[in-house]
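As you look at this complex, bear in mind that one protein chain is not there, while each of the others sits in place.
After this line comes chain A, so read on.
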Amino acid sequence: MSAVTFDDVSRHFGAVRAVDAVSLSIAEGEFFAMLGPSGSGKTTCLRLIAGFERPSAGQIRLFGAPVQDQPPYRRPVNTVFQDYALFPHLNVRDNVAYGLMIAGQAKTDRHRDADAALEMVRLTGYGDRKPSALSGGQRQRVALARALVMKPRVLLLDEPLGALDLKLREQMQDELKSLQRQLGITFIFVTHDQSEALSMADRVAVFNAGQIAQTGTPEDIYFRPETAFVADFVGSSNILPARLVHRFTGRDCPAALRPEALRIVDTGPLLARVTAMSFLGTATRVVLDADSIRLTALLPKDAPRPHIGETVTLDWDASDLHLMAGA
């Protein structure tokens, strides 16, 4: 059974269509990412699942049951907020035990459960501190423990790693992933960071202007983008316009070509001028201009490097050219 189902769900704020007739289905136990630029509707979708927003139209179901008329406090989901939203007047243990306290659990029981949850996020011994005495990474773990202690069937994470520095972010990515595997519950997380979405999720929905541009596995999204928007947003794919694609394939549609698929060769189908280069350690990123089309190539570190201003010949494997459904 699907954990979360959207049937033509819309959420309009006045004239703004934040979410516009979105349909999607998230399976139980899935690690699902909602990826998109800011204002694309991904966070509104998450808030619709949590119940902080009500749909203007359409139906939302959790485990088959319609929930659009249910307030947040009746839904079997819990949220990790972007700003963590820890209660500043409560210590860490009481923050984690808050939901259990509301549910009427006795003090000793809920403190025991809260301590167990804190252990799960590796914060044993922090129970007596105030949230203000914790670092950003620790606060995030408390927020995670506070949601998980409620044993939700779906955990919602709103840009959970956005406020952390790079090293902490990578560490938390691994931890979230293993937590999800260990608990076996559905994780839905919202992010604008494509590498985060691709590395963590089982499935990704790419949002654009209130609609889902593509849903698929990270491999689908990365190697087989269906629209130019997806190709552009997920990694810095080169987008070849239809007229150029027509020249090589005879098909009249745009195509995506990954930077690492471009090779500089002696004879090939496309001429381009090198306009910029940057050294990335494991590779060299070369920016090219082919007939006023900007292309990026990623050359392996042992490949010969061209000079800026030089005109080179480009080639690629036909299988790397991914035809798309239109702009």
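Just so we're on the same page, contacts are C-beta pairs under 8 Å (C-beta built on N, C-alpha and C of every residue); 3 or more make two chains touch, one makes a residue touch a chain; residues count from 1.
Just so we're on the same page, contacts and distances are computed from a predicted model.
Asks: Per UniProt, what's the omitted chain called: "Heptaprenyl diphosphate synthase component I", "histidine kinase", "ABC transporter permease subunit" or "Sulfite reduction-associated complex DsrMKJOP iron-sulfur protein DsrO"?
Replies: UniProt lists the chain left out of the view as "ABC transporter permease subunit".
Asks: Quick one: which of A:Gly14, A:Gly64 or A:Pro88 touches the chain that's been left out?
Replies: Result: among the candidates, A:Pro88 touches the missing chain.
Asks: Of the listed residues A:Pro72, A:Gly162 or A:Pro241, which contacts the missing chain in the full complex?
Replies: Going through A:Pro72, A:Gly162 or A:Pro241 one by one, A:Pro72 is the residue touching the chain not shown.
Asks: Which listed residue (A:Cys45, A:Met150 or A:Ala205) would be found touching the missing chain in the intact complex?
Replies: Counting the whole complex, the residue in contact with the absent chain is A:Met150.
Asks: Touching the missing chain, which residues of chain A?
Replies: 50-52, 71-73, 77-79, 81-83, 85, 87-89, 98-99, 101-103, 146-147, 150
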